[in-house]
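Take a look at the following structure, please.
We show some of the complex, not the whole, and keep each chain where it was.
Just so it is clear, A and B label the chains in written order, and each chain counts residues from 1 on its own.
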Amino acid sequence: MASIKTSLAAIALAATCATAMASEGTKVVYHVNEGVQQASRAIGNIRNHLNADPKAKIVVVTHGPGIDFLLEGAENMAGAKFTGAIAELAGRGVEFRVCNNTLVSRKINKDQVIQEAKVVPSGVAEVANLQAKDKFVYLRP
Amino acid sequence: MASIKTSLAAIALAATCATAMASEGTKVVYHVNEGVQQASRAIGNIRNHLNADPKAKIVVVTHGPGIDFLLEGAENMAGAKFTGAIAELAGRGVEFRVCNNTLVSRKINKDQVIQEAKVVPSGVAEVANLQAKDKFVYLRP
């Protein structure tokens, strides 16, 4: 009886482990900390990524100049608004996160962040924690 | 009997897990998406990497301007051909992959890609999947 119980305990532990190893859909954090040029590149990359792997879960974490394309009225190098591309990607499940430390140090009000993006306390801690705690892999576009 | 069977099942699961944790040789994806300058840097980095850890398995995934050094006749900033260095690294087990999305969008024929490199559907999906599915770690040179 004791043997069955210990076996079951072992199975439970092993199964937890096996589950953690099983793939759901690849989870990827895109790390964006440069300006709108990197952001434009990231948008093209993410489109291609989702076309190749529609089940991929992509979270874009921004800080420093990387947040610029997620501010109201932001434009790319060619003078076109980012709004359409962001809405399109958000519709495909992509999440956008903006670093609050950057907002504070650059004196940018939270109201200026577009509604598709979520403000997080620290961009770098977010990039690390998504990997360490939520099994995301890293990609810097 | 049932107890032995469940024990064996538990061992099998646990062993799978232990195997996944065991180290073979470190597997590293080098992510190259800038131009020939980053590629030159990557080549030097990979040489040093293999000298320090000869069992490392290195895959170079390229997209955007990052593919340039893997096209026929490509030259570095000093006007020297990349061919020799690539053949040398390929001989040490390094693999080179080129993004097909980049070839299509830049209207480059597959024939122009050197034979040491393999074309993959999407560079970014490749970078993510090597990490998520094949236990590669990431390095952006």
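Definition applied: contacts are C-beta pairs under 8 Å (C-beta built on N, C-alpha and C of every residue); 3 or more make two chains touch, one makes a residue touch a chain.
Keep in mind it's a predicted model, so treat the numbers as computed, not measured.
Of the identical protein chains in this complex, 2 are displayed in place, while the full assembly in this structure file contains 3 copies of the same sequence.
Keep this in mind: only the chains that are shown with their structure count from here on.
Note on chain A versus chain B: their Cα superposition corresponds to a rotation of 120 degrees, in steps of 5. Residue ranges on chain B touching chain A, taken from their complex, read 2-3, 6-7, 9-11, 13-14, 16-17, 20, 31, 33, 63-64, 99, 101, 121-125, 127-129, 131-133, 138, 140. Against chain B, the residues of chain A that register as touching in their complex are 3-4, 7-8, 10-11, 13-15, 17-18, 21, 23, 26-28, 41, 45-46, 48-49, 51-53, 56, 137-141.
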